[in-house]
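For this view, one protein chain was removed and the others were kept in their places.
This part shows chain A:
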Amino acid sequence: MPIEIKMPALSPTMEEGTLAKWLVKEGDVVKSGDIMAEIETDKATMEFEAVDEGTIGKILVAEGTDNVKVGTVIATLTAEGEEPDAGGEAKPAAAAPAPEQKLEATPAPKQAETGTQQLADAAKHKAEVSDPAIPEGTEMVTLTLREALRDAMAEEMRADKRIFVMGEEVAQYQGAYKVTQGLLEEFGDKRVIDTPITEYGFAGIGTGAAMGGLRPIVEFMTFNFAMQAIDHIVNSAAKTNYMSGGQMRCPIVFRGPNAAASRVGAQHSQNYAPWYASVPGLIVIAPYDAADAKGLLKAAIRTEDPVVFLENELLYGRTFEVPKLDDYVLPIGKARIMREGKDVTIVSYSIGVGLALEAAEKLAAEGIDAEVLDLRTLRPLDTESVLKSLKKTNRLVVAEEGWPTCSIASEIQALCMEQGFDDLDAPVLRVTNEDVPMPYAANLEKLMLVNADKIVAAVKQVTYRG
């Protein structure tokens, strides 16, 4: 039996890629470690090495083919001493036409279905969302979230020379998650600065530079690593304006991916939104789609206050419609009604919004009309929009990809109790991750994470349709 060579997953979140180039041809003998092909993901071009030894049988996917799903058989390999496929002679490469019809992924039973996959898939959902901030008739362009973030930084950097970006791998490597792609080329190494792996140190240097009059954007490879730097974010950046009686400004943006990525375990999967959102003196923003990410990052860079800007790695590669406007800046501190509804309000932020929208569609099919409110800014919280929606629907569920205890969800519950009690027809429920560290195993990860079905169940509970 020939060995099937399958399209590899070259990153935890990769689902498909481009088979850019074959470096071997049919009939070539390969041994383990030989580079067989170049494969492009949305982030980089990677080399694909042989693991088994033998002779390349058939090349099934021609080079230059886009959107090859992970797991698709792209070639066959005849191991040494084995008969080639079906006793057939290994034909010269030119003779084999690339069989297009084989592009569908073959079922890969070994590949685990993960909870993070569900989170990411919810964002792919083409839900109808509303955005009153965008004028009627505005031309829209399709951008990935990472492109929108990059564009926001580049536009602001063109306008203000005090702005610079620093962090691990932001310059020559083009960003660990390619968010800063192209910035080094345009702005040079004075303004796009690779740092050593010393979060505490460079967060402090960025904060000091902001105190000295510059406008730093400090990228954390992930906010999990920002725990090393949290002293400067909280004690130095957030509190100094107050402690100095308003003299010492600290206009800095700390940004990077926050919360769960895919299958990276407990230390790389925490949502820090509630931590930062508890600190007076900080602005905390956690956008969901690319338009909000762009408009809010531009606002974050411009404000005089220190900002924690929480992105989500699972969303970086997702495409969204972004208005094609010269200077698209959104107000900080304003929630957005993503979907109007009258029966219940689902409040969420960041990647949870995708789940909330998915849940709303499922609920619509059952005759429940859910309103989805994206908080967007977590500090200052747009309490007015939450209470207004509650007044309209009288029932509220908070969906949060994060732990339940001392969460944004519990804050919203407290808000509804204190200021919206008379509007409540049911207790406010929170739908969150389980109260455990993030496990590695795919099935456990899936159990740990919030999902649309859990939101649907909570909504049924508060609408008494359970």
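Everything below uses one rule, namely that a contact is a pair of C-beta atoms (placed from the backbone, for glycine too) under 8 Å apart; a residue touches a chain by one contact, two chains touch by 3 or more; residues count from 1.
Convention: contacts and distances are computed from a predicted model.
You can't see one chain of this complex, but its UniProt record names it "Pyruvate dehydrogenase E1 component subunit alpha", from the set "ATP synthase epsilon chain", "ABC transporter ATP-binding protein", "Peptide/nickel transport system permease protein" or "Pyruvate dehydrogenase E1 component subunit alpha".
Contact with the chain not shown here comes from a single listed residue; of A:V61, A:L143 or A:I332, that residue is A:I332.
Contact with the chain not shown here comes from a single listed residue; of A:P8, A:G27, A:G182 or A:G208, that residue is A:G208.
Among A:E113, A:E304, A:E340 or A:E366, only A:E304 touches the chain left out of the display. The set of chain A residues touching the chain not shown comprises 164, 190, 195-196, 198, 200-214, 231-232, 235-236, 240-249, 280-281, 283, 303-305, 331-333, 377, 380.
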